[in-house]
Structure formats: structure tokens, C-alpha cells
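Removed from the display is one protein chain of the complex; every other protein chain stays in position.
Going in written order, the chains are labelled A and B, and every chain counts its residues from 1.
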Amino acid sequence: MISTYYLQIIILAGINIIMATSLNLIVGYTGQLSIGHAAFMSLGAYASAIATLHLGFPFIAALLFGAVVAGLFGVLVGIPTLRLKGDYLAIATLGFGEIVRIIFLNLQITGGAVGLRGIPKQTTLLWVIAAAIFTLFVLRRILNSRVGRALIAIREDETAAESMGINTMYFKTLSFGVGAFFAGFGGGLFAHYFRYIHPNVFGFMRSIEHLCMVVLGGLGNMWGAMLGAVALTAIPELLRAGAEYRLLAYGAILVLMMRARPQGLLGESEQTGGSIRRKIRIFSRGADTLKKT
Amino acid sequence: MLSAKGNDRILQVKEVTRRFGGLKAVDSVCLDIYKKEIVGLIGPNGAGKTTLFNLITGHYQPTTGSLYFKNEKIDGLRPFTITEKGIARTFQNIRLFGMMSVLENVLLGMHVRLHGGLASAVLCLPREKQEEQNAREKARELLSFVGLGNKEKEKARNLAYGEQRLLEVARALAAEPELLLLDEPAAGMNPQETMELMKLISRIRDEMEKTILLIEHDMKVVMGISERVAVLDYGKKIADGRPGEIQQNESVIRAYLGDSM
Partner (left out) sequence: MFIQQLVNGIILGSIYSLIALGYTMVYGIIMLINFAHGEIYMFGAFAGMILVVFYNVPFFLAFLLAMAFAGLVGLTVEYLAYRPLRRSSRLAALISAIGASIFLQNLALLIMGARPYTFPSPFIPKVYQTSFLTISKLELIILAISFLLMFALTFFIQKTKIGKAMRAAAQDMDTASLMGINVNLIISITFLVGSALGAAAGVMVGIYFRTVTPMMGLMPGLKGFVAAVLGGIGRIPGAMLGGLLLGVAEVMAAAYISSQYRDAAAFAILILVLFFKPTGLMGSFMQEKV
């Protein structure tokens, strides 16, 4: 049997796979930089926990409820913010995440600053594996369809995409909504495993962590996002021996890994990755133009 | 063609002006295009040709004036809506989806004619599968029509320059437009490729029954395939007529060669 310690790491890695692959849909495939993924995770976590505690939902229903709530917020947030380009979108999503956190810190139903405790432990390893497979299956289906083509086209060249008749706002919002849905799904699993949630667990550093997983693994590569999720879950644990040097090393590893492989572990090499790089520059087109005036 | 009746008119550009700051990039231009015409749009660099394209396709909005496609007002519409209504374009500075395959690029062109959405994709509906299969078939036909039949699996960015231009044409045709706008399709092509392109453009009109408006600097191409040529200079339309007339037109000659003549 696996010890509780390893079980916890594996479950966390599974949840992180859901988080990273769903964020990859938004950042890696649609090309929209989001630093607020943890906010959707917290929406899902709180909504599902409340569904279980107060509404008596069965586990699967609570999970879906959390995911739907997060997905709806994804759409709601996406509509005004996805007009923004690049870093402006990033900071808007970050701001949204902080607002959610602060609201949860002050609401009664979420337990405020005390957090929400006593959530039944319903997430098992089997559930997490099934959920991760389900997530990957759905994302893969989307990416291989007309919808997925449209998303990648938006990443590659938004103007040309619009010329193809792609309603870019609609598809960006769709991508954001689907990404948020699965983030909420992951949040529900998280809440029902750790049994206690606090708004600060889903702060912006958590969003940053998700982004690191995606970039480290390789943007626009689902295997990469999975690898990134597993690596960044495992590394802090492996460093546990070093105790107080752990986070110091974690920071250094991020820098060194980016220096060694800027395109991510499974990303295409810089030589052939020109288009992805261009896309990231498109991120900043808004800012680019300011400097010229 | 020139004498065609009003209901044969597919595009009407009516007194369209577009300002950028103090500059009138397009200055009260009127232009009518009739069904199944091939019209050339020429003018010196910076005359406002591409701006006019961007106005027709909705990438820019006119400062004043209006545009009608099949007697329906289209200014103020977003580019994707205009594509849906039946106008497709190519870009002067090739804008393919470089990381995607040649076939996928054409499938993207077909976007507005397909219906598969989120639900049908996730649920693997047989309807979606069928539609996707048909689309691929049709995309392959279009690719062989433009002469890229054997390149479908390559990444768009790995194609030769001339092939990329052809792919842009195939991608635009995939949207099943009635009006096709070609922005310097022959730029960067060698004489051999240019010849092929001219044949292709004629076939698009004759076999697919499309109307074509093209910007081109290569006079051999413009005068060779256009039935009518419109000339822009400093944003104004200075001439509009048969290629033979345009070649004789004094203000056109002056625009191209300067006042020293």
C-alpha cells in the first residue's frame, strides 16, 4: 500500500494536472495570458463544499456544481476582460483573482477569514484519476474539433482568425469558460480531499504556480502541461529534506530551468517555435504601440 | 459588364473616406463591382489600396461614407460577420496560421460554413464526424485546385513563398465567398509562378463563378486578367476603366511617373 504521504502527493499531482491542462487551453492554445486560474479553483472549491455541507449534494453533483459555477464566472469575467491584450489581460485576471479572494475572506457562508472546515473527505485516488482522464479527454476532443482549430487560429494570428469568420470574442470567452469549468472541477476535488479550505490557499501565488506548470512543460502541449504539473508538485516535496532551503531552491530551479529550456520541457525548440514566440509578442501589441507615440 | 444592371452589382463603395489623424488614407472613393467581374485596383505605394480592402472587410470602419454588399449595408459590421456574408480576402503580408498544417489552414477558411460546436465535439456526435470528414474532402479538393494537392500535411510556415500565397487563396476560397479580395497575390512570385497564378485567378472566376477584386503591382498581371481597372492616388480614385483606357490615361501616367512628364 502507498503511504498517506505519497498518496497525498499523487492526489495533489492529479489535481494539478487538471489545473495545468485547463489553463493550457487558455494560455497555451488560445494565447490568452491568465494569472487568475486559482480564483476559478476557489470558486469551484467553495461552491462544491457549500453544496455538500449545506445543500446535501452527493459528491459527483457537488463537483459538477462547483465546476459549473466556476465556468459561469469564467464566462462572466471573460466577456469584459478578454478584449484586453497581453499583459493587460494578465493583470486584469490577477485583479479578479484577488477580488474573489478578498470577498471570500469576508463572506459569512465561506467562513470568512476562518475558512471552511468539516468538508467530508470524499476525494479518493480513483476519483482523481478518473477526473484527470475525463478532463484530458474533453480537452482533447475540443482541440481536435472545429472549435479547437478556431482557438489555435486566434493564438496564431487574431486578425487573420477574424478574417476567417471566427468570432474571436466568442471563442476566447468559450475557452476561458471551459478552462474555468475544469479549474472549478479541480477545486472541488481539492476541497473534498483536504477537508478545509481558506481563501489564501487560492491566492495569486497559486495562479502563478499553475502558470509555471504550463510554461515549464511547454505551451500548447498537453503532455507538457501534465509533466509540468507533476514536476512542480514533486520538486518541493523532493526538496523537503532541505527544509528551510526548499523554497529558495524552488525559485532558483525556476530560473535555471527557463535559462536551460526557455521553450519548456516539451515545447518545440526555439528554431521552430517562432510562431509561438510571435504570438507571445502579440500579447504585448497594445503596449508596443504606446511606446511608438 | 460595365453596363450591367443595378441588381448585378455585388459591391458598392459609396463616398468612403477614412482618416488617420490628419491623413486621408482613403478620400471619398466610389467604386462599384459587378458579379463575375475581375477588377484590378492599382496605384502607387501608399495610395490607400490596402486601406480600402480593410474598409471592405471590416478591419477598419469608414470615417464617412458607406459600403453595400449585395445591396446590404456592411459598414460597422465586424470582419467575421462580413466573411460570413460572403467576402473573403488574402493578405499582402501573408498571414497564414504558421504552426498549423496546410490542410488545417484551409479547414479554418471553411469555419463559417461548418457548424460543429462545443457540445458536438465533446459528445463525439456522428454528425460532427461526418461534417469533419466532408470538410476535409472539400479542403483537399481546394488544395489540388490551387496546385498544393501534395502538401496538405506540411506546416504552413514551411511552404515556399509562392506556395504560401496560393494557400492564402485556397483558404479564402474555402469560405465560399461570392467576392474574393486578393491583396498582391503575385508579390514575390517568379515569372513562372505568376503565369500559373493568372491562370488560376481566371479559373476561379470562370469555374467557380466568383467576383474578384485584386490589388497588384505587377502591371502584366493586372492588365492581363482584369476587365476593369480602378486607380487610386493619395486616397482618391483618379481613374476607372478598361485596361486599355487606363494605360492611356494621363492622370494615371502622371501619378505613376510624377509631374516631371
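Note that contacts are C-beta pairs under 8 Å (C-beta built on N, C-alpha and C of every residue); 3 or more make two chains touch, one makes a residue touch a chain.
Keep in mind that what you see is a predicted model, and the values were worked out from it rather than measured.
Peer 1: Going by the contact rule already stated, which one of A:132, A:219 or A:266 would touch the omitted chain in the full complex?
Peer 2: The single option touching the absent chain is A:219.
Peer 1: With the missing chain put back, one of A:91, A:169 or A:234 would touch it. Which one?
Peer 2: Final answer for the missing-chain contact: A:91.
Peer 1: Please identify which residue in A:17, A:132 or A:211 touches the non-displayed chain.
Peer 2: A:211
Peer 1: What subunit A residues would touch the chain not displayed?
Peer 2: 27, 33, 80-81, 83-85, 87-88, 90-92, 94-96, 98-99, 102-103, 105-106, 159, 204, 208, 211-212, 215-216, 219, 244-245, 247-248, 250-256, 258-259, 262-264, 270, 273, 276-277, 280-281, 283-293
Throughout what follows, only the chains that are shown with their structure count from here on.
Peer 1: Averaged over CA atoms, how far is the centre of subunit A from the centre of subunit B? Could you give it in whole Å?
Peer 2: The answer is 40 Å.
Peer 1: Which of the residues in subunit A end up touching subunit B in this complex?
Peer 2: For this pair, the touching residues of subunit A are 138, 141-142, 144-150, 152-153, 156-157, 159-168, 174, 178, 274-276.
Peer 1: Would you mind writing out the residues of subunit B in touch with subunit A in their complex?
Peer 2: Subunit B reaches subunit A through residues 57, 59, 78-80, 83-84, 88-89, 91, 95-100, 104, 107-109, 111-112, 114-118, 120-122, 124, 128, 132, 157, 171, 175.
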